[in-house]
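One structure is given below, represented as structure tokens, and several questions about it will come after.
What you see is part of a larger complex, with each chain still in position.
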Amino acid sequence: MRPSERRADELRPLRFTRGYTRHAEGSVLVEFGETRVLCTASVEGRVPPFLRGQGRGWITAEYGMLPRATSERTAREAARGKQGGRTLEIQRLIGRSLRAAANLELLGERSITLDCDVIQADGGTRTASISGAWVALRDAIDGLMAKGQLKQDPIHAQIAAVSVGVYQGTPVLDLDYAEDCTAETDMNLVMDGSGRFIEVQGTAEGTPFSREELDALLELGAAGIRDIQAAQLAALKGS
Amino acid sequence: MRPSERRADELRPLRFTRGYTRHAEGSVLVEFGETRVLCTASVEGRVPPFLRGQGRGWITAEYGMLPRATSERTAREAARGKQGGRTLEIQRLIGRSLRAAANLELLGERSITLDCDVIQADGGTRTASISGAWVALRDAIDGLMAKGQLKQDPIHAQIAAVSVGVYQGTPVLDLDYAEDCTAETDMNLVMDGSGRFIEVQGTAEGTPFSREELDALLELGAAGIRDIQAAQLAALKGS
Amino acid sequence: MRPSERRADELRPLRFTRGYTRHAEGSVLVEFGETRVLCTASVEGRVPPFLRGQGRGWITAEYGMLPRATSERTAREAARGKQGGRTLEIQRLIGRSLRAAANLELLGERSITLDCDVIQADGGTRTASISGAWVALRDAIDGLMAKGQLKQDPIHAQIAAVSVGVYQGTPVLDLDYAEDCTAETDMNLVMDGSGRFIEVQGTAEGTPFSREELDALLELGAAGIRDIQAAQLAALKGS
């Protein structure tokens, strides 16, 4: 029995609230149960130095947690003077995943920054961030196209992500914090709309996992991602 | 005529949403029109080194802005590796203002951190932060008292804040961003429930201001703060 | 009775020593009693990136304290690897106050940095800095005009500052450290030569202050600033 009484293959209630804030070109509050992340897409008409003058665009991500998103207060990274290893690792993952969605040549010499800020954490913040950031990116690109600033859609893939893990011996989908703390194995999957993989990151927290367990987790995750992608598309229709 | 078509002495619509997030001992989303700040109060059972062993508590504040709270994206302070001067100045002001609300001896050897994170900015984020943080602090203290961890209420004052300024020659209350950008004078007032001052901070942005203008701004602010304090109390009743 | 036996409305002995060091375009040692601050004005023929190519100038300030300017040694900010919040707040105040003195268009594409370094601290270092920096700025501008590098004087206002506060229930002028430590209210005023306000910053350190107390402090400060401005002008004549 999962602490939340969900079935092993059951996602938490999902919600994508578009237009959550007003200034960003894309602004989505994504909720996976009690996990809430604000994902904004900011379009700027310049690219980082290493790309200048090549006519290509750039997509990058930054991740943060409000200090009291967690059950114990976490020290503010701005006050500590640096982003921690976990933060850097997560924002690198989000950036890579979203770049896999787009053709950077078609984007032109622009950059889009996806800021994923965790308002409340209950497990799965990185996968929620990726899933929400894709919707924010889609909105930002649609805005550029509507204003005629882009002729051709640079987005060629729908990206979503979910966590899976082995909890008390059973593979389960979309771990919340209570499960995540004690899971033997923790895996994050990022997939595209055709069910292919962008990222697979699995870690044995306690005992190593077998090939059979890995296979079961991959199945469970693939099914979950299909549901998340349906929710993304439904949210985009609902404007 | 103000850009928002408000009267000179008219506040923006105010809202204090308590319990906005679940982990913090106090969690309030404060809205002054389009300005939205999440204020959380985190109670910890220890004090900073300089206070240890004295039986007194501590109240402090931290302030941050999500990168896309603003119309142009602002660089993330955690990524830049330090908090800017404006941030430090604001969080020092919030901390001082809230310490004026409480008797730190009665708080006992505990600290309360007020995190004020701007979700969306439209002027007046520091005064909204103070007004919201007081409600979050009140909720956190009430929680400690309800659990019997505090016998006597350490809060002896109700604190609220507002901005006033001279916009196109006229003193106005509660400036939004459109007014703030071009105001000749900008003043932040922090007051207690008896109409006395905790902080007065006025700056001539363009032309210096006269004693008469100063007096007019102080009157306007005092009236505004009375309304904000009424809204704070109404929100606290509404749980 | 004040610790220094001064009357409530009495300034400490003032001294502005021009040409205190030889390299800077303006170099003034300002003394308010035992408080001594070296204020230098450095002229450079370029402006910060955000102003380039606009034909306008820039005036900014930096503030520091020698480690043993204080009764207990203060850690060196360069060694700690960052400037503290108090330092940043003070240097922002000095910079804003001095910019109010000048027409930056007339200054041309140059920047002037006012470095205020506290040699010895006995209360009121930020207001002494502002008062001394104005004299250093005046000297630097006069030098540019004498060399024909400026045709028209960009300085349109005389700026001075003083602290006032409520000490043992009585409003007093120009607090020294012994008073500052225990004052109930502490206020810094920056004013121009016509008695108008550039900055008003008042803080209740202990009990909040009433409108009547605020009025008394403003009167006291205005009178003190007139005397400081007379001393500034006398020093400028004395070269």
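Of note:
To keep things simple, chains are lettered A, B and C as they appear, and every chain counts its residues starting from 1.
Following the convention adopted for this analysis, a contact is a pair of C-beta atoms (placed from the backbone, for glycine too) under 8 Å apart; a residue touches a chain by one contact, two chains touch by 3 or more.
Here the structure is a predicted model, which means the values were calculated and not measured.
All together, the complex described by this structure holds 6 copies of its single chain type, of which 3 are visible.
We take it that only the chains that are shown with their structure count from here on.
Between chain A and chain C, the least number of touch steps comes to 2. Distance between chain A and chain C, defined via averaged C-alpha coordinates, is recorded as 50 Å.
A straight line joining the Cα centres of chain A and chain B is 33 Å long. Here the CA centre of chain B is 28 Å from the CA centre of chain C. Chain C has residues 82 in contact with two or more other chains. Interface residues of chain B, counted against chain A in their complex, comprise 21-24, 27, 34, 36, 38, 40, 42, 44, 62, 64, 66-71, 73, 76-79, 81-83, 87, 113, 115, 117, 119-120. Of all residues in chain C, only 82, 84-86, 88-89, 91-92, 96, 100, 157, 187, 191-192, 194-204, 207-211, 214, 218 touch chain B in the complex they form.
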